[in-house]
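Can you read through this structure? Questions will come right after.
Shown here: the complex without one of its protein chains, the others still in place.
Going by the order they are written in, the chains are A, B and C; count residues from 1 in each one.
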Amino acid sequence: MALVVEKTSTGREYKVKDMSQADFGRLEIELAEVEMPGLMSCRTEFGPSQPFKGARITGSLHMTIQTAVLIETLTALGAEVRWCSCNIFSTQDHAAAVIARDSAAVFAWKGETLQEYWWCTERSLDWGPDGGPDLIVDDGGDVTLLIHEGVKAEEEYEKTGKFPDPTSTDNPEFQIVLTIIKDGLKENPKKYTQMKNRIVGVSEETTTGVKRLYQMEQTGTLLFPAINVNDSVTKSKFDNLYGCRHSLPDGLMRATDVMIAGKVAVVCGYGDVGKGCASALKQAGARVIVTEIDPICALQALMEGLQVLTLEDAISEADIFVTTTGNKDIIMVSDMKKMKNNAIVCNIGHFDNEIDMNGLETYPGVKRITIKPQTDRWVFPETKTGIIVLAEGRLMNLGCATGHPSFVMSCSFTNQVIAQLELWNEKTSGKYEKKVYVLPKHLDEKVALLHLGKLGANLTRLSKDQADYISVPVDGPYKPAHYRY
Amino acid sequence: MALVVEKTSTGREYKVKDMSQADFGRLEIELAEVEMPGLMSCRTEFGPSQPFKGARITGSLHMTIQTAVLIETLTALGAEVRWCSCNIFSTQDHAAAVIARDSAAVFAWKGETLQEYWWCTERSLDWGPDGGPDLIVDDGGDVTLLIHEGVKAEEEYEKTGKFPDPTSTDNPEFQIVLTIIKDGLKENPKKYTQMKNRIVGVSEETTTGVKRLYQMEQTGTLLFPAINVNDSVTKSKFDNLYGCRHSLPDGLMRATDVMIAGKVAVVCGYGDVGKGCASALKQAGARVIVTEIDPICALQALMEGLQVLTLEDAISEADIFVTTTGNKDIIMVSDMKKMKNNAIVCNIGHFDNEIDMNGLETYPGVKRITIKPQTDRWVFPETKTGIIVLAEGRLMNLGCATGHPSFVMSCSFTNQVIAQLELWNEKTSGKYEKKVYVLPKHLDEKVALLHLGKLGANLTRLSKDQADYISVPVDGPYKPAHYRY
Amino acid sequence: MALVVEKTSTGREYKVKDMSQADFGRLEIELAEVEMPGLMSCRTEFGPSQPFKGARITGSLHMTIQTAVLIETLTALGAEVRWCSCNIFSTQDHAAAVIARDSAAVFAWKGETLQEYWWCTERSLDWGPDGGPDLIVDDGGDVTLLIHEGVKAEEEYEKTGKFPDPTSTDNPEFQIVLTIIKDGLKENPKKYTQMKNRIVGVSEETTTGVKRLYQMEQTGTLLFPAINVNDSVTKSKFDNLYGCRHSLPDGLMRATDVMIAGKVAVVCGYGDVGKGCASALKQAGARVIVTEIDPICALQALMEGLQVLTLEDAISEADIFVTTTGNKDIIMVSDMKKMKNNAIVCNIGHFDNEIDMNGLETYPGVKRITIKPQTDRWVFPETKTGIIVLAEGRLMNLGCATGHPSFVMSCSFTNQVIAQLELWNEKTSGKYEKKVYVLPKHLDEKVALLHLGKLGANLTRLSKDQADYISVPVDGPYKPAHYRY
Partner (left out) sequence: MALVVEKTSTGREYKVKDMSQADFGRLEIELAEVEMPGLMSCRTEFGPSQPFKGARITGSLHMTIQTAVLIETLTALGAEVRWCSCNIFSTQDHAAAVIARDSAAVFAWKGETLQEYWWCTERSLDWGPDGGPDLIVDDGGDVTLLIHEGVKAEEEYEKTGKFPDPTSTDNPEFQIVLTIIKDGLKENPKKYTQMKNRIVGVSEETTTGVKRLYQMEQTGTLLFPAINVNDSVTKSKFDNLYGCRHSLPDGLMRATDVMIAGKVAVVCGYGDVGKGCASALKQAGARVIVTEIDPICALQALMEGLQVLTLEDAISEADIFVTTTGNKDIIMVSDMKKMKNNAIVCNIGHFDNEIDMNGLETYPGVKRITIKPQTDRWVFPETKTGIIVLAEGRLMNLGCATGHPSFVMSCSFTNQVIAQLELWNEKTSGKYEKKVYVLPKHLDEKVALLHLGKLGANLTRLSKDQADYISVPVDGPYKPAHYRY
């Protein structure tokens, strides 16, 4: 795609695949709004006072319909927004189109190259000559990374006059990042430094991004406050447990149409994602075997009537294999060779290295037969039997289905809105230093509260006397920080 | 589509939408075969002896991938086969293509007109000048109907010289049937009579078809023996209960992506289909309310922790409504008006008249917004709120998902193969009169048996002593006819 | 116990263990009444018209609190009642006491000898010099047996002058029966013949009794009409499936206090009882393995995610073994020797011969350690490890817990009341011949209906139009006879 910024009739910049899909996007946004009560309640509660008046927000997060509802919540609260996706495949083009047309500057399309991806990221930060965003919504930390690397390079340049050297790294993606920074440096040697000075803070969506932030906090290199949205209860439990419980069978059924009842399924890992997956498979009538390294999680699996075995124990017996670990090398090609014909292998954990895709692709004589996009049968030459790999080993709920449903994302994204509000409201109070914070529990509870009405729930209210008896405020927070839910 | 029969290079007739989809069809057949152990076992067990050698089979049954595996099982056992679909929408064009290319004479495509539908049906019976099929596989009874009406008309014609009069009926579909018969009569006044004389019997797949057969049996007008496959345990329980338990959530998720957990779902009817649906929704985290007319089924629902209310009780509280009754007028437009905004309304029971589609379509000022094919939002003028109707009120698991999974269809279709074998093997023995029979229980048990190995089951074997103790043969049948499973 | 009939102050006969428990019995009856809405509704509906006015009912059925509510329903409808238990262990002495004191002639106590048991049975038929009962409520058929054997002996005596010879049989129980008949014959050579002439019919509670009745029907020896209550849906499904789902874990917990979660449980047999047991164990967090001889039931188990193996496959892995088959020799002593230390072995199927108690008791060197009544540890000499056998291999839900809960028994017993009413109302109409009948479906439905209100259910009502559409009456019956529920 020609990397040229386009403009709407009102002059707002954008770059999306197909503006004609905007109407379809609007229809789907309207459906999603009904399923995202947390975000809609934020509009009702905060909209009138326009708390983000004057705030510029840059977001880098999968440009989907649900994200569109998030963006329009931010703008409804007064913010000006620029957005890119945090993944080259995850944009829904109709969502990008309608937001570009109606609400914010969007630079995203499904199937970007890495070059295009970083061009879009750069655009999301391009608030014109006089600087960058006030606030960042990040997912995976790429925007945060770019700014931190940019500032580092500018400091080095100021000290030594040296430009960053893209050839100094083998990582092709990081070469692109360094090139962008180098080019920026030539234009404006204070570009990222000015940006950093303006930034009030970032709220980060995922484990990966949060991990990077804590590392920067520990090394003292974090340039602005960060809120770890990922570890809110209403984010982590809902996204991982309930989200995957929904989207794992959805992905399996769309990709393979296979009957789950009666099958033997192996779930590798019994953290929140694994718990959601195992529950969904058991409910659908599969017999579920769990593999675990952590004896506590293993004992939890046993308490639910699940068998705990090693992958090796179950390899030749199972019909469905799901990795949920966040670790690598969980299912190797040597394992896949031992599986039953047409065993299904998929990953809903983290990166595609949970499954040894490289080993599979380079296996001598292996034959790949694409049944349909995201559903491949790989046939081994020795046995002529094959296995079915979903989404090329990447997240199968995104690749084969539509990811988490709107209601789950409403929980996540309401945390985002509240985190952004918290950062913005406290921008001058000094409450937040250059550290990583989780949302205070009463805000986590507030996120939950905003989702109860939609589901017809009536909450009980503590009397003052009862609240005193258990030493909590009448309005919460109700639990100590270490409470496990 | 021009109604012209085409021929393969080997001279076999066909009419399908797109022959180029045959390869894709073959891929999907290969996947399905692994999930259809009953049919594959029939090939192994009976293939070598070619029991259908010399038998002509005409089938009228949804021309899907699963049906393709059925057809190729029949041909693997020696039969010659001609096929049409029993529904204008249900053909999978890649399945039709590959069967037409490789295995049988197929006349079917997705989206036939009624005229085209009956042309295809006629072709499936067109075995050339010297008569019709030996055996019929029917689903809904349209082929059986055509032959019976044909014979009736020929008898009338022989007696009175009168042709059937298409204008004698208001039913547009029956007008087509009469026209076909009339045209046939002009060519050959014994066409259907000759056909009837050759036919050994029919095996019928569904409730509707079975109902017609019993009516003909009672009125003494049934022209050949019929086996009621529908009421085999391995058909009815598996198709209705386990099939819908799988395909209801599949359809909901594909059509709407809505989170099922936390929602209130109303399941109208708690027969086998309703039991499967309620179970699936409960497992997915919905709160399920059942409506029932039958106090026994209602009590069963209560024993599973489900609430039993009238539709009226639940109408304004529920998020999802599913009809499973096989009756009509279950959810009327006056009900729909009272529902919450974006309540989902769908039918997995029988005909689209379970939902008052006519009332909805003709409601003054109602607005239909098609979100995507098979997913419509209908907005009422008074409230500006809307409901979401799936598959235009027709079977949502077919319209929004891919119907029952292969494993379930393997149970159904193994019953078909065994019923066809039984009819053919006993064609001269006089075992079957012009009546409707259910498969003997030991054959029903055999169908189940053929599916156990795939799921890794080991069956226990009665000793002679034990068998005598409970007065059953060592090899079954194990249960009395009235046993309820 | 001295076998002497006692009399209440009102002159009613009885023989129970301890009259002082009557007050406690009344308290428990009052609790049970709230849980037995079907019986209480019968009192409300039929009580005023006293339909049983003048009817003498003899019952032989476990003399428990629930049976007490049945008896007082019969008397509330006008009947005069005499009662014994149908099992030497099953009487609840406080239930016997209160009924003896307040409502009917009872002859029953916990722990009868066989001699005592048949004495009680005889008393229940002893309506004085001028004959026997009008109606019989039977469970297992012992009263029916006694009368049939009595009549047979009297006919033989009339023909040949020969008395029955108790030494003609090896069966010690049948020796007692013959002795009773012989003694009766000496007193009154037409005793049972007169009785038979008066009897309107019997309603039979269980499989065993029903089996005997059908055999008598087939051999033409049945002396009066019989209603098979056992095969009402509201009896068989509720008693077997829901009853055992409740009482299996209850018995396990009371007997052993063992944690079910995390354990491996083998359920032998997957009929209704097995389905209830497997469901309960799975819900409680066990991993359940099913053994089956019937491929259909096996496939049903697989569809619920249960593993189907042979006992041998699972013998050394499982912690809990439950027999539910109704067959014999399911778990042999050779199996028990291979079990893990402290594996629990119990039977909830039928007779204690499902478990090879004889083989266990006679195993050389085996040591029995009674932990508490009904809970024995049996230690094998070779391994010094042991297994825990519940209720000496008899029904563990009766032996270790309190049997089925009142609500389940209300379903069974409402069938009994309605069957008795039907027999009595039709006593002169000729509707019932000397055959075995199941209750007509509309009465089965009525039983269910009477239980809905207690559980807060609202039934939907068919319109006339809808009823016609599916060809059923508006008020039911709603299903064909072969419907499987």
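Quick note on the criterion: a residue touches a chain if its C-beta (ideal position, glycine included) is under 8 Å from a C-beta of that chain, and two chains touch if they have at least 3 such contacts.
Computed from a predicted model, the values in this text were never measured in an experiment.
Looking at A:19, A:88, A:379 or A:462, the residue that reaches the missing chain in the full complex is A:462.
Only one of the listed residues, A:308, A:322, A:344 or A:360, touches the absent chain: A:308.
Between the chain not shown and the residues B:225, B:262 or B:326, the one that touches is B:262.
Between the chain not shown and the residues B:149, B:217, B:304 or B:426, the one that touches is B:304. Here one chain is not drawn; of A:110, A:152, A:190 or A:328, the residue touching it is A:328.
Residues of chain A in touch with the missing chain: 231, 233-234, 236-238, 242, 272, 291-300, 302-303, 307-311, 313, 326-329, 411, 444-446, 448-449, 451-452, 455-463, 465-466, 469-470, 476, 478-479, 481-482, 484-485.
The omitted chain makes contact with chain C at the following residues, 24, 27-28, 31, 34-35, 242, 245-246, 249-250, 253-254, 256-264, 280, 283-285, 317, 341-342, 369, 371-372, 377, 388, 401-402, 405-408, 455-456.
In the full complex, chain B makes contact with the omitted chain through residues 261-262, 282, 285-288, 299, 302-307.
Keep this in mind: only the chains that are shown with their structure count from here on.
Among the chains in view, B has its Cα centre nearest the centre of the complete protein Cα set. Of all chains, the one whose mean C-alpha position sits at the greatest distance from that of chain C is A. Averaging C-alpha coordinates per chain places the centre of chain A 42 Å away from that of chain B. Along chain C, residues 299, 302-303, 307 each make contact with two or more other chains.
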